[in-house]
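Quick one: the structure is below, and I'll ask about it shortly.
The complex appears here minus one protein chain, its other protein chains still in place.
Per-chain residue numbering starts at 1, and chain names A and B are given in the order in which the chains are listed.
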Amino acid sequence: MFRPKYYEFCARVKIISGHRALEKIPEILAKLNAKKPLIITDKGVSKAGLIKVVTGAMKGNKSEVKVGFIADNVPPDSSVKIVNELAQVYRKKGCDSIVVVGGGSPMDTAKGVNILVSLGGDDLLNYKGTGAITKKLNPMIAIPTTSGTGSEVTLVAVITDMDRSIKLLFVSYFLLPDVAILDSRMTETLPKFITAATGMDAITHACEAYTCLAKNPLSDSTAFFAIQLISQHLLNVVKNPGDINGRLALSNGAILAGMSFSNSMVGLVHNLGHAIGAVCHVPHGSCMSILLPYGLEYNLHKTSPLTAEMLLPLAGAKVYADTPKKERAEKAIKYIRQMNDDLYVATGGRHARCLNEILDKDNKQMVPRDTLSAIAEVSTLDGAKIYNPEEVTYDDALMVLEYAWEGKPLELSKVKKGGKNYLRQ
Amino acid sequence: MHIAAYYEFFIQAKIISGNKAMEQLPVELDSYNSRKPFAIMSKKIAKSASGKKFIKALYDSNVIIGAMYDNVPDYASISMIKELAVLFRNRGCDSIIVIGDGAVMDVGRGVNILVSQKDDDLLKYAGKNILKKSLKPLIYIPTSTSTGYESSNLAIIEAREFSSDFLYPDIICIDPRITVKNCSQCVAESAMVALTHSIEIFAVPVINPVTDSYALASIQYIYENLEKAVKRSGNKEARLAIANAEVMAGIAFSNSTAGMAHSLGVAMADSTGLSQGVCMGILLPYCLEFMLYKKNTIRDILLFAIAGHDVYSETPEDERIQKSFNMLHRFHQNFKKLLPQTFEQVNVPEYKMTEAALRAAGSNKKLMIDDCLIVLEHAYHGKPI
Partner (left out) sequence: MNYNVYPEIKPGKKFFKRIYISIMMWVVGRGIQAAARVDKVVKAEFLKLGDDFSFSLGVVPDGPFMIVGTNKKGKVKYMGWNPEGKQISLKLCIKNIEAAFLVFSFQESTAIAFAHNRFIVDGDLPASLSIVKVLDRVEIYLLPKFFASMAVKRYPKWSELPPLRKYIGRVLIYLRVFTIG
């Protein structure tokens, strides 16, 4: 096992998981001394009828919960504008807590709203960075509807300042929700394409957490189980969407992956993925699934024993034992590419396997080749690369993006190798 | 892997562990708006220079230690807690730092209840979930002989139980300068308690993957480091690893239910006066074998935790559990010099074993007296089941 000289680990979120876990909400809110939650979600979730399930579950016997307001107008990218707006709604309706139901964007929005309503003020910009939030916020319950971003256990909120076109980062342990509820009813009707994308997003979190500089034994063990759960269940659930045991397993995998990467940080894959999202507005999960094998290849000269170890939770004991030691790392990367191929077939071609295959609703290419240099430029401004085991410059980023665009495996001889390997023990 | 139909998991503590960990405390305290902690240290480690190392770690910060009480014995008494609460209030402290293991954490929790509730009557808060709001920040700095209860939400003061989510420590700071000082015997015994707790997680029918993660990390830490940690030279890295393992096992255990080896081990320790570590260390392999004999599910991920990737994958599926037990037996035998291998070696009379069986079955509804007696008999003679 890898023993770092120093590490920190915080997963201060109460996790409740089950097929009827939502029914616990009245009890949870009572314990947090809250009665009037603001429900934050987006139109997709409310149209799928999930909010009705949540509000229904809140009406248990002896429940004193009275929903303050249901706000379902959160856009796909969280913005300062919507946060300020919802904070005013929270205050006007006299709410005392937040219940957020949704994926990454509602979660980030809810965290932003919680900052304003707990600490005061009208301008979220006053709280940006890592040191600005200094005390506990109001109660918040997070109910993910994808499996997933893991935002229900991360200490970060990413909110866009639309006026200046920049993404603001808010980092603090106080942003963690009080409770995260995983209920299979919330992901039961998730469309195939989104299940595949968010599942691969979660597995990327786990794999990067396992191979980046801040790794530690707890982030490793959570990553191990996350990879195992998702690898065992993702394809099945995409093919059989009604498998609620599989859905619950995927949600668990996603939350474990969230715990893992939120404590051990991520690297090249997220670095490039954020940049692609910023320039071409590609959904996060699609970028992650394509870039993961490339990230692992880029770092292979430093992380090959770790990548080899990941073959066990990915492919199972038999494949691991049958693969010669020297070939295990490559096999793990091949296995992930195979997962992408299988998901491409299972989603009828919607799950992209390389950057040039990412299409929007009108079947237009979302990442044209001429945007790659702009993406590489933006990637130099993203903090994730600090935690990547190998240095990443503009040229390195551009090289990886070109290979990812064509869908060809990275030529390892072209990777520039830095000297010291902190991950060797 | 089949996830439980329902489970809950919670750990309040942020863990900071490793080189210069204590130096990070002032900034952590600052995030709770605390500048004046109240330090409580157990008598056992006050003798070593740990107190001085702790103070030196806070140099160059704005923190002032309101008082450092370093005389806590092996048990928590209400009168001591009340006196410490008065001192806390007199000095205007705003957080509590506990250094050491066992009773000192109960004392710290007791003081925290009194000063946060602004009350003098501690027993009013005894019981389950009586506390209604959060207490002052509580920081725990363990040694390598932690029992695991320190990271949980339970305090036992003068035989009364205080149980509440608000009793969890906020920060667990595992620093090699503090964890290095202990006798090898104590380290081995505490590690056995931690090992028992973690391994029994994999024998529980309700699969909670979060608890599993903590248990997995804990078992790996113990297997790879215990031998080095108990050698006379006092290996700093290895002792740090054991302290980590004990904290993680405590967290996993506080989110799970007591297993057979735990309940029987505690009962035997109460009946015979032996330490819990000795009893659990002897009982663990026999309890596991007995459970297997009774066709209870024990998950084969146990072999992965004990032996690692290669051995796990190369062992055929139906042989993994037996291999784990064999490795566990051999592991325990490595510590022959420090830990007795059977109850016969320590001359435990038969009536004590019966008493323990009754006690265990009484405290743990899932255990039958006859089963306990069978296991104890095998553990007495060292006979495999």
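The criterion applied here is as follows: a residue touches a chain if its C-beta (ideal position, glycine included) is under 8 Å from a C-beta of that chain, and two chains touch if they have at least 3 such contacts.
Bear in mind the structure is a predicted one, so any value in this text is a computation, not a measurement.
J.: Out of B:Ser48, B:Ser61 or B:Gln117, which residue would touch the omitted chain in the full complex?
T.: B:Ser61
J.: Please output the residues of chain B touching the missing chain, sorted low to high.
T.: Where chain B meets the chain not shown: residues 18-20, 23-24, 26-27, 55-69, 80, 83, 86-87, 90-91.
J.: Taking the full complex into account, what residues of chain A touch the chain not shown?
T.: Chain A touches the missing chain through residues 4-8, 129-132, 169, 212-214, 265, 380-383, 385-387, 390-391, 416-420, 422.
Criterion: only the chains that are shown with their structure count from here on.
J.: In their shared complex, at which residues does chain B touch chain A?
T.: Contacts found on chain B: 1-21, 30-31, 33, 132-134, 208-210, 212-214, 216-217, 220-221, 224, 237, 241, 244, 248, 304, 309-310, 312-314, 317.
J.: Quick check on the complex: what are the chain A residues that touch chain B?
T.: Interface residues on the chain A side: 1, 3-21, 33, 134-136, 173-174, 216-218, 220-222, 224-225, 228-229, 232, 245, 248-249, 252-253, 255-256, 259, 309, 312, 317-318, 320-321.
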